[in-house]
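Dropping the structure in here first, questions after.
Of the protein chains in this complex, one is absent; all others appear in place.
Entry: subunit A
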Amino acid sequence: MVLLQRPHILLLLIGTHQFLQCWIAFGSVNEEGQKQEEFSEELLLKPLPDHKLLAHFHFQSSGPPSTSNGCHHHLFPKAISQLVQKFRIKEMELSFTKGRWNYESWGGFDPLSSSNAKPPGVELWAVFDVPQHHIDASWKNLTHTLSGLFCASINFLESTATYSTPEWSFPPASGNVRYGTLPCEAVCTENLTPWLKLLPCRDKAGIALLLDRPSLYRGFYHSQQLHLTSTGSSSEGIDSGIILEQTLTVVLQPNSEMAIEVHASEKHIQPSWSLSSIFGKQVSGRCVLAKPSSVYLLLDRGLSAANGLTSENFWSNPSFELSANPDRIFLEESSSHSKSLSILYMFQVEKYCESEPFDIGLMWKVPVAWLCQQTPLHASRFLMGSGNERAAIAISLKSTQFTEGFMSANSKDGSCELRVDVFQVVPWYVKVYFHSLRVFVDQQPRAVSDIIEKIHVSPSKDKMSPGVMEVVLKLPCRVNTAALTIEFDKGFLRIDEYLPDANQGFDIPSAIISFPNFHASMVFLEDDSLNKSPLLSKFQEKCPVMSYTEVLLVPLTTPDFSMPYNVITITCTVFALYFGSLLNVLQRRVAEEERFLKAKAAKKTGRLPLLLSKLSAKLRGRRLEPLHSPPSSSSFINSKLVLKVILVAGLAVGWQYFFS
């Protein structure tokens, strides 16, 4: 197979660079040549400023149009291709995430973070290639299929109250998008295993061998994604090529146990690590099916600047030491807005085998401190207010000093504007009042029309659909802080609509803040070898800078869940009283009763029983009298009985007391 591919790649190398810039174009070229299914495995390691390490696994399988070989595949997972064919998916992304992406210290302005930082839980969006009225049905079927495929409760996204239709603010802008999130989905190894099953070598060989479950889930952030793109003509659907990207991004702490003993002076030194120390495993050769199988080490702009690395001296740098010699070193194409350049070290796994496993390590010699490039504005979202009735959502944007100079460089003329898109979905039980939208720029309230260029709102319908708000903000470039507040009422739910653990509260999914003016891309020099690497070509794509805000927890009023029991009890009591009195009225004959009473009054002559009954009533206390007095003749007997009972009880008590 490898041999077969050679001529084709040579052919490509001759071709123009522009054609190769993106993978889709590559696929279309592929159609002309031999239809081959390809698989690539790549791992990118990136040291982070706060003593952590980011590992980004990228597996890509591409299935060419399947007209040639029917529905059979060599490498491409059949489940996915069937899925694409059945639901006519144009593009789809599914991510399982645990933990939070720390935008402040891990950056937000590079392709890695803007496409791999995801909100906690499950996020799914899909673009369909079916007529408008079929989309919802396709979406529902898709959620169920994915739910089965990945052992997750994605099927909860089926109900119309959980997913939304972004109009234009969501990046793959098109009317056929459906977007849904499950913020409280727990992500664990049961979701990873089916994901690994889609790889041709699973985790038995190649880079996937590193995916050691305990060390993965010990990490600070863990995001597992599945990105599907079907290329080719739209309407036929069947004969389209599919590209499946599977990525796994983890942020790990190298040797965290030793960090405790390190004393203060050495605290600033970055911990040294190696693949075997962070994953507990080594790579013993590539997956034989994978064409490019490589490991990259990325030093981002800040780090290389802190190291004093330039295009001249990156070979001989004093601050760290690599345990293996890189096969290639790429320099980022210098751009206008930053002087320092990212550096990429490439290691080819092919060279290594069982006897000589691949294990790259990095030893820091001197303490280095740097900052990752951050998003133009740092977004955070929080709840305001207290109580069970009303509250407000606030999205606050704060300029990060890091990009200040960059922004001013971008704007030569005075009227510089920063465009910010906000996409916010709120569940229906959070009843947002869109008129209460308020905007504050630099702590001054501003008219909504001044700042908001475009707004699209679809109000929520109870139990039907969530509320969606898409806003385009035009902020002045010099903005320091901006805030968006919107008030809402907390809704009341029916008892069967509460989730399990309702007392925890309800989640409001993350808002997406994107900056369409800014594009995160990393273009590396020496393009000719890069076209082999899907990962690096993905880096070159211009993707808009995006960040997700925190998930919010809204405590709603919860009923006492033993309430049904109480309700049943009280309803039964009311019914009993009602029917009792009704029957009483129905069966009563007033005239008869009066006659009976008269006859009784005539009969009543004896004075003594009357007196005695009165006396007994006095004796027995207040409450018994009226209840027992109507049958006046029996009261006397009753009083006797009661006296006897009291006497016997007293005797018993005395007996017990004296003889115990």
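Following the convention adopted for this analysis, a contact is a pair of C-beta atoms (placed from the backbone, for glycine too) under 8 Å apart; a residue touches a chain by one contact, two chains touch by 3 or more; residues count from 1.
Throughout what follows, contacts and distances are computed from a predicted model.
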From "Kynurenine--oxoglutarate transaminase 1", "Glycosylphosphatidylinositol anchor attachment 1 protein", "Origin recognition complex subunit 2" or "GATOR2 complex protein WDR24", the hidden chain's UniProt protein name: "Glycosylphosphatidylinositol anchor attachment 1 protein"
Residue of A:A137, A:C353, A:V366 or A:M384 touching the missing chain in the full complex: A:M384
Contact residue for the chain not shown (choose from A:I269, A:V457, A:A483 or A:V642): A:A483
Option from A:G361, A:G505 or A:P544 whose C-beta touches the chain left out: A:G505
Of A:H144, A:R202, A:R218 or A:H456, the residue in touch with the unshown chain: A:R218
Of A:C353, A:L582 or A:L597, the residue in touch with the unshown chain: A:L597
Absent chain, residues of subunit A that touch it: 49-50, 98-100, 102, 104-105, 120-121, 183-184, 218, 220, 260, 264, 267, 369-371, 380, 382-388, 394, 396, 398, 438, 440, 443-445, 481, 483, 485, 501-505, 507, 550-555, 558, 590, 593-594, 597-598, 601, 622-623, 625-627, 630, 653, 656-657, 660
